[in-house]
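Heads up, one of the protein chains got dropped from this complex, but the rest are sitting where they should.
Labels run A, B and C following the written order; every chain starts at residue 1.
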Amino acid sequence: MANRARVLIDCDDAKGLVYHFSKIFYDRELNVDTNREFVDKERSKFFMRSVVTGEFDVDELRDAIVSVAPKNAHIRVVEPKPKKIVLMATKESHCLGDILIRWISGELEADIEAVISNRDNLRDLTRRFDIPFLYISSDDISREEHEEQVLDILKGLEFDYIVLAKYMRILSEDFVSNYPEKIINIHHSFLPAFVGANPYKQAHSRGVKIIGATAHFVTSDLDEGPIISQDVIPVNHRFEWKDMQRAGKDGEKIVLARALSLVLNDRVFVNGNKTIVF
Amino acid sequence: MANRARVLIDCDDAKGLVYHFSKIFYDRELNVDTNREFVDKERSKFFMRSVVTGEFDVDELRDAIVSVAPKNAHIRVVEPKPKKIVLMATKESHCLGDILIRWISGELEADIEAVISNRDNLRDLTRRFDIPFLYISSDDISREEHEEQVLDILKGLEFDYIVLAKYMRILSEDFVSNYPEKIINIHHSFLPAFVGANPYKQAHSRGVKIIGATAHFVTSDLDEGPIISQDVIPVNHRFEWKDMQRAGKDGEKIVLARALSLVLNDRVFVNGNKTIVF
Amino acid sequence: MANRARVLIDCDDAKGLVYHFSKIFYDRELNVDTNREFVDKERSKFFMRSVVTGEFDVDELRDAIVSVAPKNAHIRVVEPKPKKIVLMATKESHCLGDILIRWISGELEADIEAVISNRDNLRDLTRRFDIPFLYISSDDISREEHEEQVLDILKGLEFDYIVLAKYMRILSEDFVSNYPEKIINIHHSFLPAFVGANPYKQAHSRGVKIIGATAHFVTSDLDEGPIISQDVIPVNHRFEWKDMQRAGKDGEKIVLARALSLVLNDRVFVNGNKTIVF
Partner (left out) sequence: MANRARVLIDCDDAKGLVYHFSKIFYDRELNVDTNREFVDKERSKFFMRSVVTGEFDVDELRDAIVSVAPKNAHIRVVEPKPKKIVLMATKESHCLGDILIRWISGELEADIEAVISNRDNLRDLTRRFDIPFLYISSDDISREEHEEQVLDILKGLEFDYIVLAKYMRILSEDFVSNYPEKIINIHHSFLPAFVGANPYKQAHSRGVKIIGATAHFVTSDLDEGPIISQDVIPVNHRFEWKDMQRAGKDGEKIVLARALSLVLNDRVFVNGNKTIVF
């Protein structure tokens, strides 16, 4: 018997869905702590996130919901507990460090299983937090070989999400297809501006007055996955591109942490190439 | 028979409210276009705003909702149509002008019944938009006398909201008590910082790096009514207080317009001294 | 004899420029009210804006500065007085209206010579402010013919800047070449994201969490001119593209007004494809 769960519903839209679902909660005498719904009329999709408390059997509750939901509905009843994440990084420490600090302070709703890197730079930082650092050099091997080695490692780990905390290699379509809606990336630009390499140089050369950062799910389309969170930082003509990069780092780590927290709290639904954030 | 309405519910919290209300929609075969709920656990209050479409009788729908709602519930079923507003201003034109432009462009979901002012400065601007300008001088008379004259005028007008678009006189408790939750003010500071006179001088003298604006409902407590919307503008040491004032004007007019739009769309519930904004 | 002027210097960088220029001010017993300099090291360019007060002859002062400046320096000594602008618009009123309100309130440091439009929609609004509305229909004629008619009108007007206040036609390279660094445009996106047609539809379809607006000088490269000012507005999954457009309008008018004010105060220097904003 559970006492608290997040009910996550993602299905085709139909009349009376809120009624049907709330009836199930009512019949079981559950309290609805928070309730958010959204209908995407264009795609005719219904999304709902309810936090219910009371006394209930998770499987029974899910089955009841499934029984009144449209066909092919995606229903989850999730008890709140820390999820497991794997971090991937390359050499910059600001995003990794920020997540490690949140984790050791007990503020991250997740357990960090390991840090995987194609460079050795972040070993010392990671070890200070007693977290396994798995160095898989990308030197002198093909992208395919490298990804295979990473996949081998990942297969030996148990995790809910992979967080690319400034992992500076492009993941192949093949790799990504193993983890749909499970890989979160921080892109160091205000997507879709400045896709591709070195967004800060691009931003500097274009003379923009605001730069940004974008956290998104990774899909096979590079820089095109569903956006979870974005933020911006004002800059001006006195910023060299290195200054933009420095200023951008704060934005990157905050946006990634915010997106990660939303995902870990099951507040993010993927809706085609977009997200619903409750 | 109506085709579209906003259902606005404000009542004590109780188990099953969403179920009961959504059942009423379901039984009448109404579509729920959007649905937002919020429970204030501290005060044990439930708030809901649904937009329903279909075919229904407004009174019958409201009565049905009342019949399942807790005692003393505040239930409204509102058909979307322009509300009526009265503007009050003194001599600054930026907020008044912004509202007039939105109105003449058809972007304001309201009809402007009149502009009332204690100064004559804005007559020309108002008249350019063919809106009655009612000048009630505050010279040489007491506050009580002036407010009485304004009240006399207001009593001859039909309106839903009074918008203080930089009306620079303090309204008495007596005056305000006539229009509970009906008067919207723009305060030229980031409340509760710099309450009272000349916030920009205060902000300048304190050396803040950010200034702001606050739209709120007016209650008998000066500058203490429920906040609807706020925004901020970065400033720096080069700003004299006059520069802060100039920069602040853009914030003021945008925040007031945003708050007004929220209110006109029935998106704002007053919850004690706060607001719920759906 | 003048009492106050903005000294605007744009030249190749060299050692001692500040010394040489400040010596000229010192020798003439001028007060330097504000002074901003910037050196673009990449392009080896020096920019300076000083506001000087005292008693001086404008031509003598400029000649003195030229005499110590590097060759091909661009030196201006500008007495503060309202500049003249021509507005071009199509059918949306929010930017035009905002500028008109600022103008009639005496807050705009410019005289509006005329509003030129390819549509008739904004005639009524413009006339309410007693400003000439010049309607040059673009129906049934080629772009070349239309631009020629507009050019004919412009040639009969005296002005410092053309402000495209939501003028929704693309200007040809030929047209633009007549007014280098003289045309200011508001682009309804956070450039360089969503260049091209209907940025709000693009932004909606991409599922971004922030939209923006960009004011820039118009060059022959569409949407690629030097950026003067940018701002952003948060959005979320509940925004249809029409809602993004509505929310974006406030950003557009504020960013355009801010850019215009900067330009009118001679605070903007064009530096290649970027701007220096003092």
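As a convention for this text, a contact is a pair of C-beta atoms (placed from the backbone, for glycine too) under 8 Å apart; a residue touches a chain by one contact, two chains touch by 3 or more.
Worth saying up front: this structure is predicted, and the values here are computed from it rather than measured.
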| item | value |
| --- | --- |
| Option from C:V39, C:V78 or C:L222 whose C-beta touches the chain left out | C:V39 |
| Contact with the hidden chain (one of A:G97, A:G212, A:G225 or A:G248) | A:G97 |
| Residue, one of B:T53, B:S172 or B:N273, that touches the chain absent here | B:N273 |
| Residue, one of B:V150, B:A165, B:V208 or B:L256, that touches the chain absent here | B:V208 |
| In chain B, positions touching the absent partner | 38, 40, 190-194, 205-210, 212, 226-232, 236-238, 271, 273-277 |
| Contacts of chain A with the absent chain, listed as residue ranges | 34, 93-94, 97-98, 100-102, 104-105, 107, 125, 128-129, 238, 246, 249-250, 254, 257-258 |
| Residue ranges of chain C at the interface with the undisplayed chain | 15-16, 18-19, 22-23, 25-26, 29, 31-37, 39, 234 |
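Keep in mind that, in the parts below, only the chains that are shown with their structure count from here on.
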| item | value |
| --- | --- |
| Top chain pair, ranked by number of contacting C-beta pairs | A-C |
| Centroid spacing, where centroids are CA-atom means, of chain A and chain C in whole angstrom | 41 |
| Residue numbers of chain A (touch at least two other chains) | none |
